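Sharing a structure, written as C-alpha cells. Questions coming.
A single protein chain has been omitted from the complex, and every remaining protein chain is retained in its original position.
Chain lettering (A and B) follows the sequence in which the chains are written, and residue indices restart at 1 in each chain.
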Amino acid sequence: MSYPPNVIPIRVNCSGRINAGIVLRALERGADGVLIGGCHPGDCHYVSGNYKARRRVVLLRRALAETGIDPRRVRLEWISASEGAKFQRTIATFTEDIRSIGRSPLCEEEVKVAADVQG
Amino acid sequence: MSKAKIGIYWAAACGGCDCSILEVNEQILDVAAGAEILLWPCAVDAKYEDLRNYRNGEIDVVLFNGAIRTAENHEMAELIRVKAKYLIAYGSCAHTGGVIGLANLSERDRIFETVYGARERWPQLESSQDGRILRLPAFLERLTPLSEVVEVDYTVPGCPPPREIVRELLSALLSGDLPPRGAIFASAKNLCEECARERTHERIQRILRPHEAEADPERCLLDQGFVCMGPATRGGCGAPCPAANMPCTGCAGPTADVADQGAAMLSTLASLVGTGEEDESQIAAEDAILAQLDDIIGTFYRFGAATSILGRRYHERSTATDQH
Partner (left out) sequence: MNDRLRQISIDPITRLEGHGRIELFLDDEGGLADAFFQIPELRGFEEFCRGRLGEDMPQITERICGVCPEAHHYASVKALDACYRAVPPPRAQALRELLYNAYTFSDHLLHFYYLGGPDFLVGPYAPPQERNIIGVIGKVGLELGKEVIRHRGYGQRMIEIVGGRPIHPVTGLPGGQSKGITAEERDEIRSMAASAVEFAKATLELFHKALLADRTYGEFISGSAHAPSLYSMGLVDDRGSVSFYDGDVRVVGPDGSEYAQVPAAAVLSLIEERTEPWTYVKIPYLKDVGWKGFVPGPDSGIYRVGPLARLNVCRQIGTPLAQIEYERYLDFFGGGPVHATFAYHWARLIEMLSAAERTASLAAEEVLMNGALRAPLGEPGAGVGVIEAARGVLIHHYDLDPRGRVRSANLVVATTHNVAAISLSIKEMAKTIVRDGRVDPSLLNLVEMSFRNYDPCLACATHALPGEMPLVVDVRGPDGRIRERIER
C-alpha cells in the first residue's frame, strides 16, 4: 500500500498499544492530525485493545478541547487490515478535514520570555 | 572538616518547601552544627548582594524550590547555578512546575485582567513616583520548572517533599555522601507499591468525586471509582493521602519512564472504565461514565501542567470548537 506524502505511518500490534502520551508526542513533533486505525469491535486479536483505545481517544479529545486544541485533530476509525480501500478513503477525508481546520497551533507555539511592557 | 556551605532559595513558591525542611525537627540542629547557611530568605538575613559576592561554586549545595514565574526567578536561577556546586530542584514547583503551572492554561494578559481588572490598573515593569523609578520583574508568559532554565543536579519531588526523604537528603548533604548526579530522592516505583489499601482490580462503573461518597478506608480508591493518581505517580511519601481517605493527586510527579504523567493516568483510567463487559453494546454506557469527569486538566495535570503540551492555551484559526 502506498501512503500519500503527508502521512507518516506508524504500525503497532494493536490499537490498544496507543496511549494518550504517544498521540501527544506526535502532535508535539509536528503532526497536524493523528488518525488511529483499530480493528472492528469484536475483531481485536488481543480481545479488547480496541475498546480501550476508543475510550482513551474520548478522554484525550476532551483534554485537547480544554486547552483550545481542536479535538478533531485526533480520530479513531475502525479499519481492518484487509480494508485497503477504506483506509485510502479515510486518509483522504481526514486530510481534507485537517486542512480545513488548519495547521496545528502547536506548530506556531512560541515561548515569549517577556521583557516587554506589561499593560 | 569544614562546614558545608548551603543555600535554600525560593522562586515562585508558597513557603511549604522551606517549612518542610523544619519538619525534620531536631535534625535541624545537626544542620546548624555541620553547615553554614549562606542564603535562606525565609529564615536568615543574607541579601542578594551577599549572594553576588560569593565566588562561583563557593556554595556547596543550593536547595532551590519554586517555579520560574518572573524574570527575577529566572535571573536568580542563573545566578545560583553559577554560585553553587550542586543545585537541587526541591519540591514540585521546581521539579514539574507545581500547581501554579496551571496558570499556563491562561495567557498573561488574561491573568492580569482577572487579578487586576482594567489595563489601567495593572502593575508596571517601571513606574515613576514623583521622579523616583520603581521596578517590578516581568511576569513571564509561561511558567517553567527549574530544569528548563538551568542544569539541575538532583531532584527532590513532592509538594512538599516528605519528612523521611528530607531526613535522608540532609544526612547526605552533611556527610558529603551524595548519590550520583541526576539522582531523584524518591522511590523508583509508583505509589500503589506502598499504598496499604487492598486492590481488587475492579472496573470503574462510576467515577466518584470525593464529596459524592464516603470512601471505604480499606479498598483501593481507584477500584471504588475515585480518580487516584497513584498508578502514575512516584512513591516515597508513604501514601498519606490515601491513608487520609483521599485520592493521590500526583504531587511527586511521574515515575522515570513516563514522559507525560497526566496522559499516562488518563490512559490508565480509560482502560479501567467499563461496565464489566467489553463489547460494542457498552460504548454508550462507557461514554456516560467518562462524561462524569469534569476537569480533565485540573485532575490529571494538577502538578504537571508546566511539563506537558497540554499545559498551555492554544488558539485555532477555526472558531468552530472554541471551548473556553
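What we mean here is this: contacts are C-beta pairs under 8 Å (C-beta built on N, C-alpha and C of every residue); 3 or more make two chains touch, one makes a residue touch a chain.
Being a predicted model, the structure only gives us computed values, none of them experimental.
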Which displayed chains the hidden chain touches across the whole complex: B
Sole contact to the chain not displayed, among B:88, B:103 or B:232: B:103
Which residue of B:155, B:233, B:249 or B:308 touches the chain not shown here: B:249
Touch list for subunit B against the chain that is not drawn: 10, 12-20, 22-23, 25-26, 28-29, 32, 37, 41-49, 69-70, 72, 98-100, 102-103, 105-106, 110-111, 114-117, 121-124, 127, 129-130, 132, 134, 136-137, 139, 159-160, 163, 209-211, 214-215, 217, 240-241, 243-246, 249, 294-295, 297-299, 302
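In this text, only the chains that are shown with their structure count from here on.
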Chain centre separation in whole Å, for subunit B relative to subunit A (CA means): 29
Partner subunit B, residues of subunit A touching it in the complex: 19-21, 23-25, 27-28, 41-42, 47-48, 51-52, 54-56, 58-60, 62-72, 100-102, 105-106, 109, 111-119
Contact set on subunit B toward subunit A in their complex: 71, 74, 105, 108, 112, 119-120, 122-125, 138-142, 258-260, 262-264, 266-267, 269-271, 273-274, 278-280, 282-283, 286-287, 290, 293, 295-297, 300, 308-318, 320-324
